[in-house]
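All protein chains but one are shown in place.
Moving on, here comes chain A:
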Amino acid sequence: MVAGIIIAVLLVLIVVYYISAYNGLQKAKVNTEESWSQISVQLKRRNDLIPNLVETVKGYAKHEKETLAQVVELRNQLTQVPAGNREETMKISNQITDSLKTIFALSENYPDLKANTNFANLQEELTNTENKIAYSRQLFNSSAAVYNKMLVVFPSNIVANIHHFTKVDYLDIPEEETKAPKVSF
């Protein structure tokens, strides 16, 4: 009788643990997906801003056609990347960041352009999206770390194995950004 009760209690405890571990894994996974979608939103926003920037800069800086063409090219490449390919997306995104940096550095040579309020607004908007990309990437990596840890720690790893939860890859942070501050053009 007593043994029966003990076994029943143990079984209930195991089932309760199993359910909560499964839910915990699902939640952690959803968290990483949510933070990825935050990144996507910012990437899309930046892609929408780039044509405006190019239009504005073109009028003032006629000699910078190549740089401008390059950023438009990268922008179009980014829209071609299949939705699931995070690594490729971030690789192109980092290249866009670099070429935007170049454009804003070049703008120093054109005082009329710098004085244009439209340009100043765009500069702030783009700086804002760049920073948001960097911060949501940071958020993505920390939620991925929480999730990945659950996959290897006993006993949640058993539940993870049964339901085929797989590891989420971290997003690389560009070398110079690991020590330098976030972008300020």
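One rule holds in what follows: a residue touches a chain if its C-beta (ideal position, glycine included) is under 8 Å from a C-beta of that chain, and two chains touch if they have at least 3 such contacts; residues count from 1.
Everything that follows uses one rule, which is that contacts and distances are computed from a predicted model.
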There's a gap in the complex where one chain should be. From "Carbohydrate ABC transporter substrate-binding protein, CUT1 family", "Isoquinoline 1-oxidoreductase, beta subunit", "Protease HtpX homolog" or "Xanthine dehydrogenase family protein subunit M", what does UniProt name that chain? "Protease HtpX homolog"
With respect to the chain omitted from the figure, which of A:Q95, A:N131 or A:N157 is a touching residue? A:N131
Touch rule applied to chain A and the missing chain gives residues 38, 121, 124-125, 127-128, 131-132, 135-136, 138-139, 181-182, 184
